[in-house]
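A single protein chain has been omitted; all remaining protein chains appear in their positions.
Naming follows writing order (A and B), and every chain is counted from residue 1.
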Amino acid sequence: MMSAWRTTAVVVCFLAWVLAVASGCSLVGQPDVAAWDQKARQAVTDAASEVATARLAVETARDDRTWSSYTTVVVAQAEEAMGTVQDDVSRLQVPPGRAQDADDLEALLDAASSAVQDARQHAVAGEHDDRDLLDRLDRVGERLTRAETRW
Amino acid sequence: MKRYFAVLLGVLTAIGGFVDIGDLVTNAQVGARFGLSLAWVVVVGVIGICVFAEMSGRIAAVSGRATFDLVRERLGPRMGFLNLVGSMLVTLLTFIAEIGGIALALQLVSSVNHVLLVPFVAALVWIVLWRAKFSAIENVLGLLGLTLIGFAVALWQLGPDWGELAAGLSPAEKPGAESWAAYAYFAVALFGAAMTPYEVFFFSSGGVEERWTPKDLGVMRANVLIGFPLGGLLSISIAACATVVLMPEGIAVETLGQVGLPVAVALGKVGLAVVVLGFFAATFGAACETGLSTGYSLAQYFGFQWGKYVRTREAAGFHVILLVVTVLAAGVLLTGVDPIMVTEMSVIFSAVALPLTYFPILVVANDPDYLGEHRNGRFANLLGMVYLVIIVVAALAAVPLIIATSMGQG
Partner (left out) sequence: MRDSYDAALHLLDRQVLDCDERLVCKVDDVELTVAADGSLVPTGLLAGLPALLPRFGPRLGAVMARTHASVHDVVAGGDAPDVVEMDLVDEIASAVHLTVPGAGLLRPREEVDAAAPERVRLGQLLGMPVTAPPEVGLHRSSRLLDVRITRVADGRGSVVDALVVGPGRPGALLGYDRRSESGPWLLADAVRWLHRHARVVEVGPEVEVDRDRGEVRVGPGASVSPLLG
């Protein structure tokens, strides 16, 4: 019967679509060098974004341009996102020949994470006028920017 | 005098009501990543929503029929039902995102975790949907939403190099590090955010709620043709603020707090407070609109009494739906899902659902049975057909782009 055939075709197309969407979302990366490099680059970019966010939030707070709960929320969310970036990287399977790079990346992200954490502690305590903190965020930000071109 | 006031009020609420959590987040994200090279999509989207909102408003004013009536009459019960399910899912997703957005805005003021605020916010939304008058919801929240003009003021205060900013309007100015697939993904997302289907469900049903007649066509057109483009300008100024302040710092927007940072830089505490009030009003208004829209579309498909123009008891089924969707949305948010992620999903799936809504509107806008002498002229039909093609292309491209870019990351 014509319509049965048509219904089957529609259902098959729909299932194929669902499958395609599902596989697109859950694809597990192979441990090859190119994929690792791409993920590393992404992690560094994301980390740089979080550090810059924390820096901008602290800077505006120092200039008395935000109120304390706003700063706290923005920096705390940056810290949380930083944690996600670290988690994602730590779960990557390191391909052969990238062991040193993986260590470097981890160290860099640790530095960034602790700087953001520091910023959050300052924000909660209401200490926005801290030149050292801004310098630290600046330095980590520059290291991240340089690292973006490495992989 | 009263008439001018009505026009002015309508225009102002249309501006304030145009921006919702999807516009806020997507425009800031795009501004921070792509500069103004995608601003043209907002323009295309705004013209599109004007074309179809005007048609659906005209149908509502002349025949008293709202959008989902048309969907079922023109597509039949079966296709209409599929359409209902699709539109309801997208509108519900948007509703969840808006309620999450209210909680995020309150979080910025109180620093209480947004998940803890959700039950309180949901209860507040439901009480407003249940008790408040329709015009009060629309006018109060629309006018408060106007405070988002803070973004335009901030942009002016930031004093960017206007020539450079204007040069960035060309699509050729896409930052080199970004792929064309990601560019296309965000183009579709921005288009979806500007043309969200719930806007016409709400606009046309609102016309029925307010008992529009053919005499109101002029006011309705003024609201649409002045209000929505100015709302679009607000969207672009949000993107421009992100371009000027966030893009040079390499900040990718993932939170509502980041969206407000450029205003803090430009205007300080007071400006930021005004804009955060705007976040609250815009998301609250849109939460009411999307919540009502779910009730409108279900009731219009099945034919039972809906609307806030009758007593609550007369439209009991409608109000039960409002309660159920509010509880459902609160439940989803209480799982701790990130409202910004829900927003990103809602705008891209809006793009998928666009043809379902806009096609029947275009057909009925030509039907003399409904509109008599007020049916579409050549110009409206030309625009309608052009947009139908754009909408279908965007809808077809959305799912492959979601897969190819992992929701815009690549």
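As a working rule, a residue touches a chain if its C-beta (ideal position, glycine included) is under 8 Å from a C-beta of that chain, and two chains touch if they have at least 3 such contacts.
Values in this document were obtained by computation on a predicted structure and should not be read as measured data.
When you scan B:Glu178, B:Glu249, B:Asp338 or B:Asp367 for touch with the missing chain, the hit is B:Asp367.
Of B:Asp23, B:Asp69 or B:Glu199, it is B:Asp69 that touches the chain left out of the display. The set of chain B residues touching the chain not shown comprises 63-65, 69, 72-78, 80-81, 299-306, 310, 314, 362-363, 366-370, 375-376, 381-382, 384-385, 388.
As a working rule, only the chains that are shown with their structure count from here on.
For the pair chain A and chain B, the distance between mean C-alpha positions equals 28 Å. Every residue of chain A that touches chain B in the complex is listed here, in rising order: 17, 20-21, 24-25, 42, 45-46, 48-49, 52-53, 55-57, 60, 63-67, 69-70, 72-74, 77, 81, 145.
Residues 107-111, 245-246, 249-252, 254-255, 257-258, 260-261, 264-265, 267-269, 272-273, 276, 399, 402-404, 406, 409 of chain B touch chain A in their complex.
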